[in-house]
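Yeah, one chain of the complex is gone here, protein chain that is, but the others are all in their spots.
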Amino acid sequence: MASSTRVTFPNKLLPYLLLAPQLAITAIFFYWPASQAIYQSVLREDPFGLSTQFVGLDNFRRVISDPNYVNSLQVTVIFSVATALIAMALALLLAVMADKVIRGKGIYRTLLIWPYAVAPAIAGMLWLFLFNPSMGTLAYLVRSAGYNWDPLLNGDQAMVLVVSAAAWKQISYNFLFFVAGLQSIPKSLIEAAAIDGAGETKRFWTIIFPLLAPTTFFLLVVNTVYAFFDTFGIIHAVTGGGPGKATETLVYKVYNDGFVNLILGDSAAQSVILMIIVIGLTAIQFRYVERKVHYG
Amino acid sequence: MANVELTNVRKVYGNSVEAVKGVNIAIEDGALCVLVGPSGCGKSTLLRMIAGLESITDGTVKIENAVVNNLGPAERDIAMVFQNYALYPHMKVYDNMAYGLRNRGMPKDQIDKRVREAAQTLELTHLLERRPKELSGGQRQRVAMGRAIVRNPKVFLFDEPLSNLDAKLRGQMRVEIKNLQRQLGVTSVYVTHDQLEAMTLADTLVVMNSGSVEQIGAPLDIYEKPASTFVASFIGAPPMNLVHVTADNTGLILKDGTHIGAEGLTVPTTGAVIGFRPEDLEVAAGHEKHIGGLQLDLKVLGVEPVGAESYVYGVVGGERVVVRVAGRSPSQTGDHLRVIIPKEKLHLFGADGKRIPPA
């Protein structure tokens, strides 16, 4: 069919001009630094910064065998999985409830989307206000219940705090997608299941939840990316990776090693590892997009 | 006013697909020329080359005796009606019609006058303030026409403008387009793959097949004297019956070996195809000899009564044929039917598919 090929304008120079701004920014601020990161990841500077030397994969080897790095990998996985699961489970529950009610749908939505507009770092601070041992009202309540609560000293509690803040911030986003996903399930399917005698709970687990799978999977990827990268602000503002290194995620460590400790080669090697992780996640995301196209 | 002349026009896509292979057509001023042919035969490509939307690989396109090969679509002074109408969805009907005039820098009051006139002609006046999505299919079609006529161009180009309408509306619009074109007297090129539309609209009919012109002529001339088996089977509904024959000294031999009398017909030694229209057959009452006609024995496979007439489907010598009879069919499935093709209604084509004029 002739219409499958795009109709276009015949200009030859114009498209390059249109692309120029984006390409210029991309080249200077994306490709150049990224290639520098790769370049530096195979170099080592002497302590005085006078000479650099090619060291192959040494930096990677050292980074991977560093117990601190392994620790931050673990921290990242725990943090991401916990954040994604909590944020998605709560959002799904709320979306299913919002789908059920007849009156007030709009109001509920309006009141539930606030946190989307809150910066992750500020989300962290809000939770810190609530839960910091010296002045937080909720911390006060927890402590007066006899529980020894001090996220500034206890690593596990610090993790609970940052996960809560990170998940809280992400509920709105997930909620909106689950609502859209629920709306796209044909009502006739649910009615057919009801006629087939499936009760409400059964309908949810046998019909609705499986049909939501594409949305769920998509959100899983998005939430993981979010937990990996966008939550830097939460960690930086709330715990600074501490106490000890209990909340030091991969991204925080790259920042810390590069800016605070000034270990260039290691920081660059970590950047490259992160790049590989992002590429993996993006690839998964696009596999999913393709699949979705097949389903129509 | 303007005539349109295509000389040896070719189109090669990429450098392999030859979509149009050397086409020559001359369209007189004010005539409505219809390009018809099966899907993919290059009709749209040819039309779009006239419009300037597609570059011309070879040959020349002239409008009003001036070569326009290197002019852009806006400079050729043509207007086009697209299959999907291509109305600007965010503009009101009025603005859709005015847009082309505004781009040409026409003064506002003049634009207004033209748009209102065109709207009047097409009975669109009450719809001018609506957006395309608030219109029915037929109304959108009219707006697309309106957008073409306000421009008062030298040439109208239509690419299957009616194919998105239902059958009844298509019939109505066909008549309207014909009348409008007559009334405005603008040279038009109209692409369709519907042979009925082609027959009823055309002053000049161009039948195309895989990138080449098979035949050009007045619709009825083409109907009566198709230049090839391709044209014969494309124009007319149901299409002309085609039966392959060879000859020996006893008469004609059909595909499955059946002998029939030649009845004075001379057939080339290389074999031939005889053609006859379903409506041109006579059903023989008994087994009497009919003078001056080819006689065929038909095994009836099925009958379709459609009211005023019936179509009898059958096989002759291993090939399928259709016979149209008035009223009810005299025979049923499984019957044998003898039909006679009057000699003057017989078409003869060579083995290459080209028409052999009667001796």
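A and B are the chain letters, set down in written order, and residue numbers restart from 1 in every chain.
Heads up, the rule we're going with is that contacts are C-beta pairs under 8 Å (C-beta built on N, C-alpha and C of every residue); 3 or more make two chains touch, one makes a residue touch a chain.
Heads up, the rule we're going with is that contacts and distances are computed from a predicted model.
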Chain left out of the displayed complex - its UniProt protein name, from "Anti-sigma regulatory factor", "Ferredoxin", "sn-glycerol-3-phosphate transport system permease protein UgpE" or "Thiolase family protein": "sn-glycerol-3-phosphate transport system permease protein UgpE"
In the full complex, displayed partners of the excluded chain: A, B
Candidates A:L23, A:L57, A:V70 or A:A213 - the one touching the absent chain: A:L23
Residue of A:V55, A:I78 or A:L130 touching the missing chain in the full complex: A:L130
Missing-chain contacts mapped onto chain B: 48, 51-53, 72-74, 78-80, 82-90, 99-100, 103-104, 147
Chain A residues touching the omitted chain (full complex): 3, 6-9, 11-12, 14-16, 18-19, 21-23, 25-26, 28-34, 36-37, 40, 90, 93-94, 97-98, 100-102, 104, 108-123, 125-130, 132, 134-137, 139-141, 152, 168, 171-173, 176-177, 180, 187, 190-191, 194, 200, 218, 222, 229, 232-233, 236-237, 251, 254-255, 258-259, 264, 267-268, 271-272, 274-275, 278-279, 282, 289, 292
